[in-house]
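On to subunit A.
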Amino acid sequence: MRLSYPTDIRIVRVPCTGKVDLIHILRAFEKGADGVSVVGCMEGDCHYNSGNFRAKKRVDQARKILDTVGIGAERVRMYNLSSSEGPRFAQYAEEMAEMIRELGPNPVRKTLQRENHQTGGER
Partner candidate 1 sequence: MIVADKKPLEEIIEQIKDCGRLLVLGCNECVTVCEAGGKKEVGVLASSLRMFFLKEGREVKIDERTLERQCDPEYMEEIRNVADGYDAIVSIACGVGVQFTAEHYPRQRVYPGVNTCFMGATEARGLWTERCQGCGQCILAETGGICPVARCAKRLFNGPCGGSTGGKCEISKETDCAWQLIVDRLQALGKMADYERIAPIKDWSKDRAGGPRKIVREDVKE
Partner candidate 2 sequence: MKTKTPSRLEKILAAGHLAVTSECGPPRGSDPVVVEKKAALIRDHVDAVNVTDNQTSMTRMCSLAACIRLKQMGVEPVLQMVTRDRNRIALQSDILGAACFDIYNILCLSGDHQSFGDCARGQNVHDIDSMQLLQTVRRMRDEGKFLGGDDIGRPPQMFVGAAANPFADPYEIRVPRLAKKAAAGAEFIQTQCIYNLEKFEQWMAEARDRGITEKVYILAGLTPMKSAGMARYMKNRVPGMDVPDEVVQRMADVPKEKQPQAGIDMCVEAIERLKEVKGVAGFHVMAIEWEEKVPEIVERAGLFPRPEV
């Protein structure tokens, strides 16, 4: 559709959001991601029946953990839309990016950058 959406979003494609495990979400933040959105099919329309319900539960678990460790539950969320809804995808992407910009960088980044600086390279 050649719609534009923010360039600071990295897309990871999965066959179904049910493939996204809790650890994947957490690792992203551990490595410095500022936000994670899990984008799946409309509820009831999952191609694999209930993959998106599982993803939703895992997103909820991730939110709790992120709150407890002080990174913030708002940085991860789940969106549901059908695969043909290009404009909506772009809209959600913009919405999320805007919210994350307002929240600021992931607090672990400072420490990660300092460590990079100290070890002089990529971790």
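Inclusion criterion for the candidates: all candidates are chains of the complex that A comes from, given by their letters.
Everything that follows uses one rule, which is that a contact is a pair of C-beta atoms (placed from the backbone, for glycine too) under 8 Å apart; a residue touches a chain by one contact, two chains touch by 3 or more; residues count from 1.
Worth saying up front: this structure is predicted, and the values here are computed from it rather than measured.
*Asks:* Given that every candidate in 1 or 2 is part of this complex, which one actually touches subunit A?
*Replies:* 1
*Asks:* Taking the touch rule as given, give the residues of subunit A at its contact with candidate 1 in the complex, in rising order.
*Replies:* 21-23, 26-27, 29-30, 64-66, 68-71, 107-108, 110-112, 114-115
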